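Every protein chain but one is kept in place in this view of the complex.
For clarity, chains are labelled A, B and C in written order, and residue numbers in each chain start from 1.
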Amino acid sequence: MNKVVANADEAIKGIESGMTLMLGGFGLCGIPENCIAALVRKGVNNLTCISNNAGVDDFGIGLMLQQKQVKKMISSYVGENAEFERQLLSGELEVELIPQGTLATRCMASGYGMPAVYLLAGVGTEVAEGKEVRNFNGKDYLLEYAFDSDFAIVKAWKGDAQGNLVFKDTARNFNPMMAMAGKITIAEVEELVPVGELHPNEIHTPGIYVHHIFQGKDYEKRIEQRTTRKKN
Amino acid sequence: MNKVVANADEAIKGIESGMTLMLGGFGLCGIPENCIAALVRKGVNNLTCISNNAGVDDFGIGLMLQQKQVKKMISSYVGENAEFERQLLSGELEVELIPQGTLATRCMASGYGMPAVYLLAGVGTEVAEGKEVRNFNGKDYLLEYAFDSDFAIVKAWKGDAQGNLVFKDTARNFNPMMAMAGKITIAEVEELVPVGELHPNEIHTPGIYVHHIFQGKDYEKRIEQRTTRKKN
Amino acid sequence: MGLNKEQIAQRIAKELQNGFYVNLGIGIPTLVANYIPDGVNVVLQSENGLLGMGPFPFEGEEDADLINAGKQTITTLPGSAFFDSAMSFGMIRAGKVDLTVLGAMEVADNGDIANWKIPGKMVKGMGGAMDLVAAAKNIIVAMQHTNPKGESKLLSKCTLPLTGIKCVKKVVTDLGVFDIIADGFRCLEHAPGVTLDEIKAKTAGRLVIDDDVKEMVF
Partner (left out) sequence: MGLNKEQIAQRIAKELQNGFYVNLGIGIPTLVANYIPDGVNVVLQSENGLLGMGPFPFEGEEDADLINAGKQTITTLPGSAFFDSAMSFGMIRAGKVDLTVLGAMEVADNGDIANWKIPGKMVKGMGGAMDLVAAAKNIIVAMQHTNPKGESKLLSKCTLPLTGIKCVKKVVTDLGVFDIIADGFRCLEHAPGVTLDEIKAKTAGRLVIDDDVKEMVF
């Protein structure tokens, strides 16, 4: 069962304008840099993108916003991005803001075959508008629906030809849930290892969730907030 | 943050008759042998036990059934146990049978702060009796409630003083979800390792879910169906 | 005569397609793994938490921590992955498993299946069967055509408590291969040495026999 494709362009071949995409990552950490570059090259547009953040002006999903490829962003936090703010205020871009945990859980719900779950976040706020409220054990919850996507695009640390994935540190974030929630899931990895090298106890995303995988290249892995301390 | 206790008797000190317990394991694989033995020694009774299986006649939860400590079993499969069947048919034991995936997910729901989820299993069967049915995208689902428990008792391969756990192979099964679903969670481990030895990328259950942990001993790890093939 | 258990498994194995993720139930379905056709790569899912189930271990190499859903000792393969029960049934419910093969006590001609309970007699529980039949995209039942008393297990309506409704797509018995269509059990193949008259006599549910029913070939 070999799911390896040559590169990002090959992996995203099936992505067409108007589709709904999920893109893994938190801020610029653990984002599928190669696939984003390929989407910019391909020039598909009118996309609905589900991603916790929208990148920065000149990196991550920001690159797709620059090219006006995104019709709608579904995110939890979209600061740090002037072009984004411009498109939003001018009405060029639709935005749906969702609490971060709700976003993660709606992706997971899809991968777990749960059409809807009841969650706490946003009760009594404008996030609750139009949503079903239901009381369990004296507390109100919102009915939240699973997110589907035509393609989920994730970035892993290591992966194998069967699609098994391992993530590194906090670059894991949304990637495992989105990998579960794509009708088709693409994984780009820093290191494509021989099948059998990943220990079966340590795999974060089993290959059944992944359809195409490729060895990424030229990772920039930009840091948004470089905070350090001095030795002594 | 040191959560280590001396042994099983110490770990289960807070468990009283009439409580609801979750016990990890699938069949006899990954069951908390030390804690079961301690519960038999302590003699608490009138327990409600949530566990995928009920052990065999003379091992696992079967030992507690022999001592008539269990008032009610909530399980998905309870074959291979003559004493169980006798108590059930005589009316001494209440039994609630639940589809295996629903059982796992109801535990997980509790650990994920979801009071209820919609699941497919059992629609149109006697499992659906009395349950809310709701249609999403043309399919019927059952509303299933999260499981709570006074104590969850799990068995891990390795663990550390902060309560971080790693499971081995298919001995993982229900243990991670139950660890998340206990008001108090007890973990017994084959190997208690120094804090820092478990790689943070490879921890299955973060310590936040675990309250007491101890180094187990004398594991029998009985095999139910020893199936083998011959070399050549 | 009809097929023996090994032959039923062998016939079902022909339904496997390259790239399939497959869940095999206890009993005859387990035997299907022994007959996977050359050139067909499938990954076996065991719902207790494993993708990539390998063969039984060599004698002396059994590991109590490595079992399948039937509690048998097994092995892994290169590329195997372990996960917890919630993720395991998550992937089943989400339709990631392409094919489920399981046994049954009764199947109805609308696809209903009963295989977990005989009221007053047997109370072992449904295990993962209800989750599997509710969610799998493609469900094949492997069973004997009749019960030990000689009564048909292919019915117009199940008499035992149901495991799932309108979910079985295909039934392979010792007598033949049947698709479940709107009109009932559609006989596609008969076992060598089994006549269509015998199939008719032993099928209680609605039966559709096309003109071109073939003899099963192995």
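Operating definition for what follows: a residue touches a chain if its C-beta (ideal position, glycine included) is under 8 Å from a C-beta of that chain, and two chains touch if they have at least 3 such contacts.
These numbers were taken from a predicted model, which means no experiment stands behind them.
> Which displayed chains make contact with the chain that has been left out?
A, B
> Using the definition of touch stated at the top, determine which of A:12, A:78 or A:203 touches the missing chain.
That would be A:78, which touches the missing chain.
> Looking at the whole complex, which of A:35, A:70, A:152 or A:171 touches the chain that is not displayed?
Here the residue in touch with the unshown chain is A:171.
> Looking beyond the chains shown, say which of A:11, A:35, A:61 or A:121 touches the absent one.
In the full complex, the listed residue that touches the missing chain is A:121.
> I'm checking contacts with the chain that's been left out. Which of A:95, A:161 or A:184 qualifies?
Of the candidates A:95, A:161 or A:184, A:95 is in touch with the missing chain.
> Touching the absent chain: which residues on chain A qualify?
Given the touch definition above, chain A has residues 26-30, 52, 75-79, 85, 88, 95, 97, 99-105, 107-108, 119-127, 157, 167-177, 204, 221-231 touching the missing chain.
> Suppose we count only contacts with the excluded chain; which residues of chain B make the list?
That gives, for chain B, the contact residues 1, 110-114, 160-162, 164, 180, 195-196, 198, 200-201, 203, 206-209.
Here is the rule we go by: only the chains that are shown with their structure count from here on.
> I'd like the Å distance between the centres of chain B and chain C, where a centre is the mean of that chain's Cα atoms.
Averaging C-alpha atoms per chain gives centres 28 Å apart.
> With centres defined as the mean C-alpha position, give me the chain A-chain B separation in Å.
That gives a centre separation of 33 Å.
> So the centre of each chain is just the mean of its C-alpha atoms; given that, what is the distance between chain A and chain C in Å?
Inter-chain centre distance comes to 37 Å.
> Can you list every residue of chain B that touches 2 or more other chains, as numbers and ranges?
105, 119-120, 167-169, 172
> Quick one: which residues in chain C touch 2 or more of the other chains?
50, 76, 82-83, 86, 89-90, 92-93, 135 - these are the residues of chain C that touch more than one other chain.
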